[in-house]
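Presented below is the structure to which this report refers.
Of the protein chains in this complex, one is absent; all others appear in place.
Now for subunit A:
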Amino acid sequence: MSHRQDSPERRGIDRRRFLTTAALGGATIVGASALGGLDADAAFAAPMPSLDPAIAKSAFAEGRITAINGSVLEVAGSYGDQHLIQLTNATSVWKLRPTTAEEIKVGDGLYARGVDMPDGTIAADAVWVNIVNLYCTVKGIAKDRLHLAHGAQDHAVVGRIVADTTTASYLGGALTSDLSRVRIGQSAQILGAWRPEDDAIDIARVTVGH
């Protein structure tokens, strides 16, 4: 039995064609699973090339969402710039976990990667909503949260432990739901989703260091 496997370059080109076609055709939003395989773990299992090997520069946008009009996100960049992010059937959405566009709210922060379109929008290949990846020191441990210090000024951050979601990795080891080995004073990399409503972070993964 034969088994055809496309090259990474071939997959990248096919993906971009699908993405731009979907954007130009005004595709409806169906969320991250339309093409599948773009969440973190899947990306590791099948390493994906940059958005498209045929183009030297993908588009990138950062900022907070000020309005949602259909499948277009209006985004105010942190330097006064404005972006229109077009979501398509091919857009991968992450908000604490791989999810759908319905989870995106006005006031959320985001990073978006995609392709510049002729109408000035960015057709998004991936949108990471409220994602943060902070180097912290563990200052306190409670049943449902970690008290953390981040940055040169030891900015206080509350990291919420989310049932069935938060995992830990100890020095890069396999992910586990067991957080019992986290200790006060340890260094920790916190990958999670910022919560605009209370400025806390829902923890997706805590990587514990020395």
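Basically, a contact is a pair of C-beta atoms (placed from the backbone, for glycine too) under 8 Å apart; a residue touches a chain by one contact, two chains touch by 3 or more; residues count from 1.
The criterion applied here is as follows: contacts and distances are computed from a predicted model.
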One chain isn't displayed here; going by UniProt, is it "Septal ring lytic transglycosylase RlpA family protein", "Zinc ABC transporter permease", "Hydroxymethylglutaryl-CoA synthase" or "Pyruvate dehydrogenase"?
"Septal ring lytic transglycosylase RlpA family protein"
Of A:85, A:131, A:146 or A:161, the one touching the omitted chain in the full complex:
A:131
Looking at A:90, A:115 or A:157, which makes contact with the chain not pictured?
A:157
Across the whole complex, the chain not displayed is touched by subunit A residues 8, 38-40, 43-44, 47-51, 58, 60-64, 77-79, 94, 98, 109, 111, 113, 126, 128, 130-135, 150-153, 155, 157, 171-172, 187, 189, 191, 194, 196, 199, 201, 204-205, 207, 209-210
